[in-house]
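Input: a single structure, listed below in structure tokens.
Every protein chain but one is kept in place in this view of the complex.
A and B label the chains in the order they appear, each numbered from 1.
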Amino acid sequence: MSFTSVKNNPVEKRVLEALDKAHLVQPILNAMVSFIDPLSQLEDLKSKDKNLPFYGIPVALKDLVNMKDTITTGSSKILDNYVSPYDATIVRKLKEAGAIIIGKASCDTFGMGGTNKTAATGPVHNPYDLSRMSGGSSGGSAVLVASGVVPMAIGTDTGDSIRKPAAFCGIVGVKPTYGRISRYGIIPYASSLDHVGFFTSNVSDAAVSLEVLAGRDDLDMTSSFKPVEKYSSLLKGDLKGKRFGIITNVTNAIQNKNTTTQFNNLCEKLKAQGAIVSEITLNEDLMKAMLPTYYVIANAEATANHSNLDSLRFGVQLEGKDNEEVMIASRTAGFGPLLRKRFVIGSYALFTENQDLIFRKAQKVRRLIVEDVKKALSEVDCLIAPASGNGAPLIEDTQIDQLSSEYLVAENFMALGNFSGYPSMTLPFGFDGVLPLGVNLTCKPFEERLMLDLAKGIEDLTQLNDLICEVKP
Amino acid sequence: MEKHSKAYFNNLAHQLRFDLTDKEAQDIVDEFSILIDQMNLLNTIDTTGVEPMVYPFEEATSFMREDIVDHVLSAQEALKNAPSSKNGFFITKKVVL
Partner (left out) sequence: MNYETVIGIEIHCELKTKSKMFSGAPVSYGAQPNTCVNEIDLGHPGTLPSLNKEAVRKALQACMALNLKIDPLIRFDRKNYYYADLPKGFQITQQFHPIGSSGYIDIDTAEGPLRVRINRLHMEEDTAKQYHVEEESWIDFNRAGTPLVEIVSEADMRSASQAMAYVDKLRNILMYLDVTDGKMEEGSLRCDINISLRPEGTEAFGTKTEIKNINSISNIEKAVSSEIIRQKALLEAGKEVQQATRRYDDVAKDTVMMRLKEGSVDYKYFPEPNIPPIQLSQVWIDEIRNSLPELPEARALRYKTLGLNEYDIKQLVQNKALSDFFDALIPSIKNVKLAANWCCGDILSALSQKQLEEKNYQLKLSELREMINALHDQAISSKQAKDIFPHLLKGENYASIVDELKIVMVSEHSSLLKLVEETLDENPQSILDYHGGKDRALGFLVGQLMKKSKGQANPAISNQLLKTELDKRKP
């Protein structure tokens, strides 16, 4: 559902329709965690300029985004009753742009997962096949856009948490450059890898969204001073002379012939439009080391980031005979087994005796990976590869081989964009049966304008924009 | 305490202020071998002379906030989420020194 189609409806009607639809599909998709009464926002809107980019457009927030006086659980148990006392910077920006926020979308607890199965409210279902997962961690946001509830939803991306669910759900998912969108007010996973981004149903809407959300924020010291470009008005989709580099490590690791064929077809079409498509091979050892590198850095930062959850100032508190017992009881009950495991591993990597061997080692490998990506991008405008070898997996998936290159490389390479902070996005390029497939683009830092332009070119070729998968109760 | 044993991870969890069930501790012990294998992938990479990368972009910045009071919560807002409060204070079971 595009911004344009939404705007055909009067403001109040479109917001209420979005909420009605969200409620209607909730028993089927389980994408929402909480709903927000839009009345006061609609009231505020009356004094605002009707030409605002998001004027009266209903949007959803990932359940990690704080909005004053709303419940923000992080899809966790420990923050089940948490009422935000403040607005995230992007919430302020969205409101200023006229958006109406209708609720919080489900995610893996604190964004720590790629399946959305760890959400306290349970898995989110893929609208294209309800037995399949949405992908994660921003699964709820992706599904709300894919099922036509809202035309835009906020997500966050630490490894591929916007781009993977976007691929599984047949929509556009953008993770801009690190520092492009403020992280202030977003419950973190791993600070040096966390990015704020969003889902839309087409590239033009993505350009509008980035224009609104991007920009310097003094509350986030890692936010960039670089001026925000007019992404939407600069969008042309001209592919002539544009250089694409296919990441062969990924294409070689993909076992699904259908995916490979369709990807090759896309590349041929790009060439036909005058694009220069070449093959780029990244260091295979580094590619295979990417997942463990990610795992170490992300979990180490996460264990510290979530040390604030002690149930003393906020959150669900359990009984205990002294303060320490209270903390232990609350944290034990408040974190799921997966989180506890990750915290243990993250903490292990941080012990002074292990830091050089594990944590700092991973940070060094991170540098090598980023240098390799930087070198690759010095020769092309954009790195391109399928976002995943397959469509969305079954929710009840069987064990996968965690050391296979298909898993290590093809299913996890998008963390490149998180290690480097480079802008990266996915958009639909085909289907495997009923399941959408996504293609991933990664560009040089702060080249979002170029990245969106290339995506627009691809979208024009595939005509896979504004896909809505209606689900009926 | 034997390294990477259940007791070892239970103790580690305790330092992080949560408990593991017996099964979880066993799971971690089991999965740790996969982790160690994955770590070994890291160790195959020569990082001699490479500095750890802490931030995606490492150019030093110069911004610092001016010393201005620009945002304070009321005590009511500050205490709103508190599981227990009294006379403007957050209250907890006694803290063992």
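Definition applied: a contact is a pair of C-beta atoms (placed from the backbone, for glycine too) under 8 Å apart; a residue touches a chain by one contact, two chains touch by 3 or more.
Owing to the predicted nature of the structure, the values given are computational and were not obtained by experimental measurement.
Engineer: Which residue, A:P85, A:G237 or A:P337, contacts the hidden chain when the whole complex is considered?
Structural biologist: Result: among the candidates, A:P85 touches the missing chain.
Engineer: Which listed residue, A:N9, A:Q26, A:N81 or A:N323, touches the chain dropped from view?
Structural biologist: Residue touching the chain left out of view: A:N323.
Engineer: Which of A:P38, A:P58 or A:G74 sits in contact with the chain that's absent?
Structural biologist: A:G74
Engineer: If the hidden chain were put back, which residues of chain B would touch it?
Structural biologist: Here the touching residues of chain B are 16-17, 54-55, 57-58, 60-75, 78-79, 86-95, 97.
Engineer: For the chain that got dropped from the picture, name the residues of chain A it touches.
Structural biologist: 64-66, 72, 74, 79, 82, 84-86, 88, 183-188, 190-192, 218-222, 300-301, 304, 306-310, 312-314, 323, 327, 347, 350-352, 355, 359
Definition applied: only the chains that are shown with their structure count from here on.
Engineer: On a C-alpha centroid basis, what's the spacing between chain A and chain B, in Å?
Structural biologist: Each chain reduced to its C-alpha mean, chain A and chain B end up 22 Å apart.
Engineer: State the interface residues of chain B toward chain A in the complex, per the touch definition above.
Structural biologist: Listed in rising order, the residues are 9, 12-21, 24, 27-28, 31, 34-35, 37-39, 41-45, 47, 50-57, 61, 63, 65, 73, 77-78, 80-84, 90, 92-96.
Engineer: Which part of chain A faces chain B closely enough to touch in the complex?
Structural biologist: The touching residues are 81-83, 85, 178-179, 192-193, 218, 221-222, 225, 285-286, 288-289, 291-293, 295-296, 303, 307, 310-317, 320-328, 331-332, 335, 337, 340-341, 343-345, 347-348, 358, 360-368, 370, 402-403, 408, 418-421, 445.
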